[in-house]
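A single protein chain has been omitted from the complex, and every remaining protein chain is retained in its original position.
By written order: A and B. Residues from 1 in each chain.
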Amino acid sequence: MKVLRDLFRDYRFALSFCVLCLLLVLAVLTIFSPYDPTLWGVVPRDLKPSREYLLGTNSKGQDVFWQATFAVRNSLVISVIAGTVSRVIAVLVGMVAGYKGRLTDRVLMFVSDSLLVIPLFLIIVMLAMLIRDKMNLVTLGLLLAFFGWAWDARVIRSQILSLREREFTQTAILSGTGTLRLVLNEYMPFATPLVFSTLINNMSWAIGMEMTLAVLGLVNLDIPTLGTMLQWAISYQAMLLGYWWWIATPVVLAVFLFVALYWLSVSISEYLDPRTRIQRVGV
Amino acid sequence: MNQTILRTEKLKAFYVLDVLGTRKVVKAVNEVDLEIRENEIYGIAGESGCGKTTLLKTLYAAIEPPLRLIGGKVYYRVNGEEVEVSSLSREEKRKLRWEYVSYVPQGSMSVLNPVIRLKETFRDFLDSHVSGKTKDEAFAIAREHIAALGLPQKILDAYPHQLSGGMRQRVTIALAALLKPRIIIADEPTTALDVVVQRGVVQLLKDIQQNLRNTIVLVTHDMGVQANIADRIGIMYAGKMVEEATTEGIFGDPLHPYTRYLINSLPRFGDKTTRESVPGSPPSLINLPSGCPFHPRCPYALEICKEQMPGFVKLDNNHKVACWLVGEGGNGKAS
Partner (left out) sequence: MEKLLELDRLTKVFTLGSVISRVRITATDSVSFYIKPAEIFALAGESGCGKTTVARMILGFEEPTSGAIFYNGKKGTKNEKVWFTEGIQAIFQDPFGTFNPLRTVDRYFFETVQNYKLAGSKEEAIRLIDEKLRAVGLSYEEFSGKYPNEFSGGQLQRISIARALLTNPTLLIADEPVSMVDASLRMSIVNLFKKLKEELGVSVLYITHDLATAYYVSDRIAIMFRGNIVEMGPVEKVLMEPKHPYTKLLRESIPEADPNKRWDTVITLADTEYEEYLRAGCKFAGRCPDVMDRCKDEVPPDIYVDGVLVKCHKYAGE
C-alpha cells in the first residue's frame, strides 16, 4: 500500500495510528471478557489496580479494565455511526444543492441553515430526554448524525459552486458526460479530503457529545461507554473517596482518543490536500 | 556607457525538493552572469518554466525554501559602492526594498491588501519607509503620484477587487515606483492582459523610467513587447543565459538558433507565410540534457553540442552568445 507508506512518513499519523490501533485492540478484547459488563458485584469492590485487576475495581463491583474495553468499543461504535451517516448526508446534500442550484439549492440550504442557527445542544438534550427509553448505541449514533452534517454540506456546496465554473466542467460536458458521472468523477476528488478530515472531526465531536449527555444522565446508563463510566464514577464520588483509577481510566482513554483522532485528521487532510496532491503526482 | 548597478557572478539557485523521500533538484538558475546598468530597461525573455521568475527572486534576494542559493553572488551598487547582497543583514535588506529596489511579482495581486482601500495601501507603504507623515500628507503624495502617472485618481478610493486586471497591474507598478527606487524588477507585467491594456502598461513603465532615470528589469516572453521597450535583452533558456545584446542586436542580428526561432515565430501584418514555433518542448530542469540544453530541439546541433555546454562569449559590440555554431563559440571555456 503506497498510500499508507506515504502517510507513515508523517510522525503524527504514525503515532496517532498506533494509539488508535491500541484502542481498537482494547475494543476487540471485549470478546474475551470474563464478565458481563452490565452485571454488578461480579468482583470485590473498590480494589486498587493489582495484578489480578489490572485497573482495579469500582464501587459497583465491576472490573474497571474490562469495563473500559466495553466503553471504548461502544463509544467508537456511536462515533462511527454518527460520523459516516452524517458524512453521507453532507455529501449528498452539498453536491445536489451545489450542482442543481435554484430551488433545490434554496430548500436544502434552508434546512442546513436552520440546523446551524438553532442551539444544537439544547435540541439534542431535549430529544435525548424524549427518546431516553429507546436509547441504544444506534439511536444515539443516528441522533448525533442528524445534527452533524449541516456545516459540511455547506462547505461542499460552495466547493461545488466554484468547481462548476472551472473550465474542466465544460470539457466534461463537451465529452458527453452526464450530470451524475460529472459530479462523481470530477468533483468528488476535491471533496474527499474534506470528507475524511471532517469524518474524523465529527467522530470526536460525537464522542464528546456522548460523554456530555452521559454525564447529564441522558443516555442509557446500563450500556458502558466512556461517558457512562465517567458518570458512574462521578455519582459514586470516586474522586472524593480516592478511587482515582475509576475516574482516571475513562478520562485518560478519552484524551488519547481525542488527540489521536485530531492528529489523524490533520495528517490525512494534509495528505489529501489537492495542492500537495498535485505536487505529489507531479514531475 | 552607464555604470553597472546590478551584477551577478555565476549565479546558481536551485529548488531542492524532497518529494516523499526522493531528492529532486530543479536547476532553475544555472550560472547566470548579468551586468545591468543604470538608466536602462533590461529585458529578459524565454519560455515559461525556463527560470525567469526564479532569477528575479534571486536578484531581489527573496530566496525562500525550497529555493536555495547554491553558488554565485549578487551585487548592488548603492551610493557608488558595490555591496554583496547575501552579506547584508535582514534589516539592511528591508531598508533597501522599495526604496532602492522594488519588485512587481507575477500576477502581482499579492502586493495589494484585498481588504483595505488602495490609498491605505499607499499610506502603509510610505509609513514603513518615510516616518513623520500625517495621514493627509500621505494621501496627498499618493494622489500626486497617481496623477503624475496618468492613472485616474478615483481608484485610490477603490478596493483591489473592484479594479480590472489591467488597472490593478498598473496600480501595482505605480506602487513599486512610489519611493523612487533605483531598480524596479517587474515579472511578466503584461502577460495575460489584452493588447490595449498591455500597451498602457508599457507606456507606464516607460514613463516611470524616463522620470526616474532608473533601471527596470523586465521579464516577459513576448518578444513584441521586448522590442518596444527594452534597451538590452537577455535570452534565457533552461536556466542559462544564451544570448544578450542590445535590442537592435537581438532583432537585427540574432545569433543563437533559439533566439532566431523566438523572433521568426512572431506573426506579422501583411505576411501570411507559414511561421514555425520552436520545435519540441522545453526540457525538464530536473533532468537537463547533456551539453547545450537546446541541442535536442536545435536543427543545427553538432556532435559537440551534445557533450559540452558552450561558453557565454562576448563578440564585438557587446553581443554575447552561448552557442558552438557562432563565431569563436568554442573559445569560451566550457563549464
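Following the convention adopted for this analysis, contacts are C-beta pairs under 8 Å (C-beta built on N, C-alpha and C of every residue); 3 or more make two chains touch, one makes a residue touch a chain.
Because the structure is predicted, anything quoted here is derived from the model rather than measured.
Participant: List the neighbours, among the chains on screen, of the chain that has been left out.
Facilitator: Across all of the complex, the chain we cannot see touches A, B.
Participant: Quick one: which of B:65, B:270 or B:299 touches the chain that's been left out?
Facilitator: Only one of B:65, B:270 or B:299 touches the chain omitted from view, namely B:270.
Participant: Among B:182, B:221 or B:320, which one touches the chain that has been omitted from the display?
Facilitator: Among B:182, B:221 or B:320, only B:221 touches the chain that is not shown.
Participant: Please give every residue of subunit A in contact with the chain that is not shown.
Facilitator: Listed in rising order, the touching residues are 166-168, 170-177, 181, 185-186, 189-190, 274, 277-278, 281-283.
Participant: Could you pull out which residues of subunit B are in touch with the chain that's been left out?
Facilitator: Residues of subunit B in touch with the missing chain: 47-49, 152, 154, 164-167, 192-200, 202-203, 221-225, 227-229, 247-248, 251-252, 261-263, 265-270, 272, 274-278, 281-282.
In this section, only the chains that are shown with their structure count from here on.
Participant: Based only on mean CA positions, could you tell me how far subunit A sits from subunit B in angstrom?
Facilitator: Taking the average C-alpha coordinate of subunit A and of subunit B, the gap between them is 52 Å.
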